[in-house]
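Every protein chain except one is present and positioned as in the full complex.
For clarity, chains are labelled A, B and C in written order, and residue numbers in each chain start from 1.
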Amino acid sequence: MPNQKPALKIALIGHGFMGAAHSQGWRVAPRFFDLPFQPEMTLLVGRNAAGVDAAAEKWGWSETSTDWRTAIEREDIDVVDIVTPGNSHAEIAIAALAAGKHVLCEKPLANTLEEAEAMAAAARNADKGVQAMVGFTYRRVPAATFARDLVASGAIGQVRQVRAAYLQDWLHDDRSPLTWRLQKEHAGTGALGDIGAHAVDLSQFITGQRVVGVSGLLQTFVDERPLLDAPTQLGPVSVDDAAAFTARFDGGIVGTFEATRMATGRKNSLRIEVSGSKGAISFDLENYNSLGYYDATATATRQGFTQIMVTEPEHPYVSAWWPTGHTLGYEHGFVHQAKDFIDAIGAGQQPEPSFDDGHQVQCVLDAVQRSAASNSTWTTTA
Amino acid sequence: MPNQKPALKIALIGHGFMGAAHSQGWRVAPRFFDLPFQPEMTLLVGRNAAGVDAAAEKWGWSETSTDWRTAIEREDIDVVDIVTPGNSHAEIAIAALAAGKHVLCEKPLANTLEEAEAMAAAARNADKGVQAMVGFTYRRVPAATFARDLVASGAIGQVRQVRAAYLQDWLHDDRSPLTWRLQKEHAGTGALGDIGAHAVDLSQFITGQRVVGVSGLLQTFVDERPLLDAPTQLGPVSVDDAAAFTARFDGGIVGTFEATRMATGRKNSLRIEVSGSKGAISFDLENYNSLGYYDATATATRQGFTQIMVTEPEHPYVSAWWPTGHTLGYEHGFVHQAKDFIDAIGAGQQPEPSFDDGHQVQCVLDAVQRSAASNSTWTTTA
Amino acid sequence: MPNQKPALKIALIGHGFMGAAHSQGWRVAPRFFDLPFQPEMTLLVGRNAAGVDAAAEKWGWSETSTDWRTAIEREDIDVVDIVTPGNSHAEIAIAALAAGKHVLCEKPLANTLEEAEAMAAAARNADKGVQAMVGFTYRRVPAATFARDLVASGAIGQVRQVRAAYLQDWLHDDRSPLTWRLQKEHAGTGALGDIGAHAVDLSQFITGQRVVGVSGLLQTFVDERPLLDAPTQLGPVSVDDAAAFTARFDGGIVGTFEATRMATGRKNSLRIEVSGSKGAISFDLENYNSLGYYDATATATRQGFTQIMVTEPEHPYVSAWWPTGHTLGYEHGFVHQAKDFIDAIGAGQQPEPSFDDGHQVQCVLDAVQRSAASNSTWTTTA
Partner (left out) sequence: MPNQKPALKIALIGHGFMGAAHSQGWRVAPRFFDLPFQPEMTLLVGRNAAGVDAAAEKWGWSETSTDWRTAIEREDIDVVDIVTPGNSHAEIAIAALAAGKHVLCEKPLANTLEEAEAMAAAARNADKGVQAMVGFTYRRVPAATFARDLVASGAIGQVRQVRAAYLQDWLHDDRSPLTWRLQKEHAGTGALGDIGAHAVDLSQFITGQRVVGVSGLLQTFVDERPLLDAPTQLGPVSVDDAAAFTARFDGGIVGTFEATRMATGRKNSLRIEVSGSKGAISFDLENYNSLGYYDATATATRQGFTQIMVTEPEHPYVSAWWPTGHTLGYEHGFVHQAKDFIDAIGAGQQPEPSFDDGHQVQCVLDAVQRSAASNSTWTTTA
């Protein structure tokens, strides 16, 4: 059954864990959603020829290259999807946009504010109809999208407080090795940029407000770890194991944030609770299909957090999937991301979150770092 | 990147909701697991030409047919995957096995015990290397598979009790229409066969014991419902809304079972708790990625149900997927089913659950019906 | 500050664990509730003089006796509170009622149906104003009382199903000794009467319907246990470790019941879920201050079980206690029981549950035993 829709040829740059997730997004989205284009998994790019060939065969990409410029130069490629480490994002994305390719770029947008600014400018200055989006996929977890809808509908009244935390524990053991993620020159920051970025983006997405000032603290608990290639020697950890900050949003919200890789027992717990004058919502990524909702206007004796199973056809994205009560998981955010990006391309509209949005999140993280370096003194994000 | 593995050509008979789930299984399994064959989604069969063509295009099947016999007759088809209503299973499966095709058949194996017996015989008598499997996919939820492993390892000692319930609520509203699922001539039974079958299979799978006797009760709460094509008229409901039974297993377990479509607020809650002399396990399908485990041999002050997030690489199926703490969902059971079936074909081994297993589950359900028709008197499954 | 209220002199017969709980009820009730009488802890009765003296000093009873007849004979005693083993209930209660004493009697009302009938008759025939009540205290857990109120208000529509279980695990270890509770001659039944009785009473209380027929099964998993006074020898267990039964109520409810002391990891889990045409409620005694409530008439996207913290002043009994969110525990049911009993005496009204209610619960348990002895055949409670 040849598909009748126009093709949208994708090139994916990078083939780590995120490459698997993005591949699944492109592969599955057209099988459940009615899209304006048929995405084709055309080109997979990686620096190691054997590795990229193996990944392409496993994931179903038609061709491979060891040079990302191939993707830019090929006229048939419509979309460049970037999942490389952060320090290469700017160069690839800016070149791709200049070549008229749509760009999907994993978060963080870049490792430096300057690069992020340049990328946002490139996106703004791209040809009309050329779209750029940054990959904060957790916005597309149905429970999170529905939380945004609830807040926007006024269901919890005026929002006053956000408590957000992204808790993982994969560094709790001192003997975990010194990977590139623990070295400032490669990773920029530690928990702050890696997972704190998600907490900031999701909080802003759900509340519709933006962080304008912070007071922050960064902490490295284990400052030396075994070298990857010489485990009997130790090398210095140069990024944060944990970050904590308070924040004020432009609409008056006060927020508390924590990002840590040392929260023993918490595997992937991105928690956001939003308290408003008429209610509250509560979300935890480990409980993917569920959203807590408190209605302070209900009969006094019947108030409490309602644990909504976000699997009804009326919930965001859900009608394309399974019957009520049948759950989704981590990768579905990537399918929804592919869908939303293709839809935006088809509609000629700016997809969200934009490169400007990605840049703004990094301004917040940068303010946290500056505050932490200044005795936690209050620091604006401007 | 042309795949180097030998192809395994699949024909899928049926294209309802289960067709979408099975399609996702065949599509995704080779992208995450290393399989002996490359499954190809070759032929989709459905009685309505327009419908089957649309489904094939959406799901990615290469060809279509309106006659399931095409799948049998085509020599290139290796696997016949049956997701039609239960009353057509026997004819298709027996023909496919006789033609040397591997067969995957959705549960229930058949609508009558006689048909189920014939299918089991056909599977036993099939040519060596021709495999048949019935689709109790919930065995392949990682938490359920791991529960089986825990019990088999002796972690909870001698098993004494099972409390199993499959709770849904989609019929709680009197105004829900009289679909074929509510008519005995099409569906055989109601909640008993549709979801009670899963509770029986999963309990037996996890404990390694089989039900040998039951005392049952069936109940229809709403005995007339609006006709589908004439909603102002009511027609008779001829199957059970709810079933409840006690059971004894061959190894001495006492079990309680409930299957209902009237458990208001419960969407897809398949719950199994297994109590043993040294511990217990507790599972709820609505909490897909989690398993409760109680170790009665731990220090007295530290005992309690441990809520294990079944997302570690050491857990069944998980290493193929995402990092620790990143969740799976409903459809992954179908991916694991495709993987396990292809692996069994490659190894020339009987996949589980076999048609004999499917037949045995139906013997249990039949005993429940017979008991319910005889004042709940104790009834053996033989 | 001498209390101005008329005194109500209590005699407590028995001083085991239940004696401590009842003592706390009498002691505390007047300190939080405005009662028509001031209860006075006048006389504690026990067969062992030293034991009863020690208990009286510890718990604050003014006098002691080793003969329960003292309580009957003393004219100043107003209330006889019976917490002895079940086989002595009838004699004491009937004598007390004949002497014009109000009687509070622990459940089970008696060990035999005949005794229970005689007690119920004695209560009916007592002098006007002489009250008798049986101690199903769990009715007085605020969440349970509120569940009853919700159902009675129509909040969940027509009730269709009850799933009730009382799960404990104190017998899961084979080496637990052979106490009197495991011997039929002393205890009558095992889990069935001890805790199953609570499940039956609470289900009936919450739904307002009564069980009229059952199909039951009893099981003893460990049939020999160490003798208390000679632990190297084993003696026979003559009561059930676990009971399971299905039931029909007089208003059409279908129920499933389980009572077990072998549910490893469950310490005191009395769970009741009630499913109705418009909603559901869910309760677990281990989560004492909370009630789950599902409203099937809410907006589709906002439905889910609301976990109500039953600590608002508008909830039953709560306004006498602490501010919102401050929890109560096990013993508060006994305080509420004392309050309700004293209130009923003051008002000259029959307190609930009456001896007739206690007798009816035992009719249900008797029907379960008869059914279990007859291949689980359906058995009416009449």
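FYI, a residue touches a chain if its C-beta (ideal position, glycine included) is under 8 Å from a C-beta of that chain, and two chains touch if they have at least 3 such contacts.
Here the structure is a predicted model, which is why all the values come from computation and not from measurement.
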For the unseen chain, which displayed partners does it touch in the full complex?
-> A, B, C
Which of these, C:V28, C:L113 or C:L234, touches the one chain of the complex that we don't see?
-> C:V28
Contacting the left-out chain: of C:D53, C:E91, C:D149 or C:D173, that is C:D53
Touch assignment to the omitted chain, from A:S275, A:T301, A:T327 or A:Q369, lands on A:S275
Taking the full complex into account, find the residue in A:E57, A:D201 or A:E258 that is in contact with the omitted chain.
-> A:E258
Over the whole complex, note the residues of chain A touching the chain we left out.
-> 156, 160-161, 163, 165, 169, 172-174, 215, 217, 219, 221, 242, 244-246, 252, 254, 256, 258, 260, 262-266, 273, 275-280, 282, 294, 296, 303-305, 371, 375-378
Interface with the undisplayed chain - residues on chain B | 146, 290, 293, 295, 300-309, 312, 314-315
Missing-chain contacts mapped onto chain C = 1-4, 17, 20-21, 23-24, 27-28, 30-32, 53, 56-64, 168, 170, 266-269, 286-289, 309, 311, 322-332
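Going forward, only the chains that are shown with their structure count from here on.
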Chain occupying the middle, per Cα centroid = B
Rounded to the nearest whole Å, what is the centre-to-centre distance of chain A and chain B, using the mean of the C-alpha atoms as each centre?
-> 35
Go ahead and note the Å separation of the Cα centroids belonging to chain A and chain C.
-> 54
Cα-centroid distance, chain B relative to chain C, in whole angstrom | 42
Residues in chain C with touches to at least two other chains are numbered 303-305
